[in-house]
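Got a structure for you, written out below as structure tokens; questions coming shortly.
Removed from the display is one protein chain of the complex; every other protein chain stays in position.
Moving on to chain A:
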Amino acid sequence: AMEDVSAKFVSQKISRTRWRPPPAAALQPPSVFATGSWDNEDNRISLWSADDLGNVGLNGEYHGEPHLLCDIQHNGDVMDMQFLDQERIVVASSTGTVTIFRHHQNNQTLSANHRWERAHYHVDQDTSCGGAACTGVVCNNPEIVTVGEDGRINLFRADQKDAVRTIDNADSSTLHAVTFLRTTEILTVNSIGQLKIWDLRQQRNEPSQIFSLASDRVPLHCVDRHPNQQHIVATGGQDGMLSIWDIRQGTMPVSLLNAHEAEMWEVHFHPSNPDHLFTCSEDGSLWHWDASTNVSEKPSFLHQGGRSTTYLSHNAINQSVVSAWLSNDPTKDRMEITNLIPNQTLSVNSLDVLGPCLVYGTDAEAIYVNRQLFA
């Protein structure tokens, strides 16, 4: 519900929001998140606390507004951002530089820990080389993979100065996003509607598989892989369409779902409750897709909604719900879809979900935290 959402205007356009991963085996919901800004003369990486504690007012009422822990200047637009571990954040810049920032929790400061200058660059015809925007980054500590407007793929290790592997001209169009498929394989999406799998063990500078959106070449902007079933992949396109792919079969998406009216900037499966998927868009909307209602063999009491439903269906995932996202029968209408932001006008550039918490950031220079996603 809307009243569970707290907002804060931050005087900078937000391009990325990311929850800090909780320590292993921690049961508490996440409390700290990072944001990156874009299109400012002075862009920043900021860390925020969304904790209830310390925000409780005199009369015991909850002031949900996130408060700033620390921030640091960042050169160029923040194009993408990912936590490497609890303390380090990897940031992709429009200048082509990739930086690891470290959060010093004892004195609440941020510092640049390591920097790969011009990890992405153009080879200009006349002059030397200019930086090319690094559009996507994905981490699997200590490995970091970046992609960019230069069509290049870089593989870094957090502890090594030089790139472990670089694939120049991996793509002749712009690579928009990257994610890990398995530990040695990555998925990329590009501006001509292709989804590619790259096997980093192979020395060949070619993708091991290419998937493509039929013939219409609609650019793909984001990609996420199902956390439990690695063959299920979701992508979001320029037309706002959500595509679900089964990479075990065929070269085309299993289903195309009409969603947003403009670019879909991010798509995320809920990490621990993957029947739920979240997408956000340039059209200013943020959708919650609930596929748990899409399974016909589910006992009827599960359809009633509420907290218990969510957890029951989550438990059922390993058995009957296996193909919630892949079912081919025309029951798409039964997928429960909720727009979490009515009346928003400017773009929602980024979102992140973890546990019961959602954080998102907009071009209207506001960040929003919803701490009771499944309430």
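Please note the rule applied: a contact is a pair of C-beta atoms (placed from the backbone, for glycine too) under 8 Å apart; a residue touches a chain by one contact, two chains touch by 3 or more; residues count from 1.
Assume contacts and distances are computed from a predicted model.
Think of the chain that is not pictured: of "Trafficking protein particle complex subunit", "Nuclear pore complex protein Nup85", "ER membrane protein complex subunit 1" or "superoxide dismutase", UniProt labels it "Nuclear pore complex protein Nup85". One of A:Leu69, A:Val164 or A:Ile192 touches the chain omitted from the figure, and that residue is A:Ile192. Only one of A:Ser11, A:Gln28, A:Asn107 or A:Gln203 touches the absent chain when the whole complex is considered: A:Ser11.
Listed residues A:Ser31, A:Thr109 or A:Ser173: the one in touch with the omitted chain is A:Ser173.
Touching the missing chain, out of A:Ser6, A:Asn40, A:Thr109 or A:Thr166, is residue A:Asn40. Mapped onto chain A, contacts with the missing chain fall at residues 9, 11-13, 38-41, 77, 79, 94, 122-125, 130, 132-133, 135, 149-151, 169, 171-174, 191-192, 194, 210, 212, 215-217, 219, 238, 262-263, 282, 343, 345-347, 363-366.
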